[in-house]
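The complex appears here minus one protein chain, its other protein chains still in place.
Chains: A and B, in written order; residue numbering restarts at 1 for each.
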Amino acid sequence: MNELEVNVTVNGRAFRRRIEPRLLLSDFIRHEIGLTGTHVGCENGVCGACTILLDGLATRACCTLAVQVDGRNIETVESLGRLNNLSPLQRGFWEKHGLQCGYCTPGMLMLMTELLRENPNPDRETIRMRLNDNICRCTGYEDIVNSVERAVELMRIERAVP
Amino acid sequence: MKPPVFDYERPANLRAALDALAKHGGKAKLLAGGHSLIPMLNLRLISPGRLIDVSRLAELQYVVEDFGQLRIGALTTHNTILRSPIVAANCPIMSEAYPHVANHSIRNRGTLGGNLCHNDPAFEMPLAITLLGATMVARSARSSRTITAAKFFKAPFATDLAADEMLVEVRIPRMPPGHGYSFLEVSQRYGDRALIAAGCLLTLRYGTCRDIRIGFRNSVHNVFRIPAAEAVLEGKPVSAANIEAAADAAAKNLTAAGDLHADEAYRRDVTATLTRRMLRAACARAGHAIDG
Partner (left out) sequence: MAEAGKILSPPAGRQKERPDQRLNVIGTRMLRKEDPRFLIGRGRFIDDVSLPNIAHAAVLRSPHAHARIKSIDKSAALALPGVAVVITGEDAAKDTGPLPCFANPPVEQRCVALGKVRHVGEPVVLVVADSRYIAEDAIGLIKVEYEPLPAVSDMMDAINSRGDAVLHPERGTDNVAEHRNYTFGPVEQEFGQAAHVVKRRLRWARSGGQPIETAGAVASFDEGTGKFTIYINGSMYNYIGFTIAAALKVASHQVNLVPMDAGGSFGSKLFLHKVAVLSALGARAASRPVKYIEDRIDNITASDNHGSDRIYDVELALDANHRMTALRYKVVDDYGAYFQYGLGTHGNGFSQTVGPYKIRAVGAEIYAVFTNKCQQGACRGFGSEVTNFMIERIVDAAIEELGLDPIAFRHDNFIQPDEFPYQIPTGNLYDSGNYPGALDMALQMLDYDGWREKQQLARTQGRYVGIGVASCQEKGVFSATEFWMLNRVPGFALTSSPESASVKIDATGKAVISLHAPCWGNSPETVAAMVLAEQLTMDPADISVTYSDTDHGLPGTGPGGSRYTVMITGAVAGACLIIKEKLKRIAGHMLEAGPHDLEFRSGKIGVKGVSGLEVSIAEVATQAHFFRLSLPDDPDLTSGLDANYTYDHPLATLPKSDSDFGIFYPIMGHMCHMPVVEVDTKTGQVSFLDYVAVHDCGTMINPMTVDGHVRGGTAQGIGTALLEQFEYDNNGQPLHTSFQDYLMPRIGNLPPQVRIGHLVTPSPYTEYGVKGAGEGGRMVAPPALACAIEDALRPLGVRIDALPVTPTRLRALIREAEARKGAVR
């Protein structure tokens, strides 16, 4: 078996693993690193459920080889918040019913994390256009848009309070 | 849906990449953004023995303007080009086409070179750069050559590149200020494979059309420019009537076929409609709106 060493930072922690070049980043994150929050929907690059941030850019982990991220920085949904310390984006989704089955949610959260870093104050149309990247089968998307708008509001409140 | 076994190398620079290509030739595939290649590997449609990962070759990631042309490094990502003010200023048809290319997340990783070399007949960029009269620069370990766009895109999923050649740069002549352009696409979902993609470029001198280019992609054939449609307008004053005639000519002369998502009649039909719409838009941009 032809294995290569990869060194990758995931959610701020450094990892080193020996893996086959063909191992998909989605499988690497889920099974090598053990972070199962990133989900697999199609392995075809269409649904976006596997979206993570690679050096801050929204990326489909099922269309990326783990060896390609050697020396790089990955952020997954697990980096956003914890049970007793949800991020504003996570709180926005909770308050505005932005999820039902929860399977596409990590991908949505990472996609929106990138957007909100680019633009902390996107209008509704901008949010909608970006959300076109990912498929949700449960919500019909409207509550996801509302969730992101609520997150923007929460972030604004957070910034205003010293 | 997991890829088959392959060897992998990541050359540190272009020289090393070209040497690797020379060595492994037809048994290796170049890996750039990977968002066309890896889905194909997942489906086991192909089984290359080796992947040569060129995605990090910074020397091929640039958008520069010099001496009347734009030069774009083949490994520049789509979003970089989409956001480029140089591109917007000099060949805005690319900026107009870009939001239709896949989606934002895929554009973060996908590269112009990867897109052009894959030449999926539903892809927009091969059309845009053909209309722009671009030239490709290809290099191998031994040599370098330029290839016109018309020659580069040989057939669906095939280009003129030899097994040991790599596309390194796309050169696009600057479009004159005040030129007319339009890029339109019809698909079932925004960002999907185009059912029909249409583009046109023209300049107007006192209402007369010069250097008009009209072209399409229809996700089945390797279509590009339609000379019969261009001939209707070239050197003539633009009017509703000859836009109509150009639309008819485009629909008639297009090489089209049906596939799973649209039949042939639809493609011809929509080609005519998009021709009308894009010519009107292009003329308006060139300062000459069409009545009627």
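Methods note: a contact is a pair of C-beta atoms (placed from the backbone, for glycine too) under 8 Å apart; a residue touches a chain by one contact, two chains touch by 3 or more.
Just so you know, these numbers come straight off a predicted model, no measurement behind them.
In the complete assembly, the contact with the undisplayed chain comes from B:273, out of B:69, B:242 or B:273.
Checked against the full complex, the one of B:7, B:160 or B:192 touching the unshown chain is B:192.
Annotation for chain A: contacts to the undisplayed chain at residues 20, 22-23, 30-31, 35-44, 46-47, 49, 76-78, 80-83, 86, 90, 93-95, 97, 99-106, 109, 128-129, 131-132, 135-143, 145. In the full complex, chain B contacts the hidden chain through residues 1-5, 43-44, 186, 188-193, 195, 260-263, 265-266, 269-270, 273.
Just so we're on the same page, only the chains that are shown with their structure count from here on.
Interface residues of chain A facing chain B in the complex, by the touch rule stated above, are 2, 4, 20-22, 24, 27, 43-45, 48, 51, 54, 57-60, 62-65, 67-68, 70, 111, 130, 132-134. Note for the complex: chain B touches chain A at residues 1-8, 10, 31, 34-35, 38-39, 41-43, 51, 53, 55, 79, 103-106, 108-109, 189-191.
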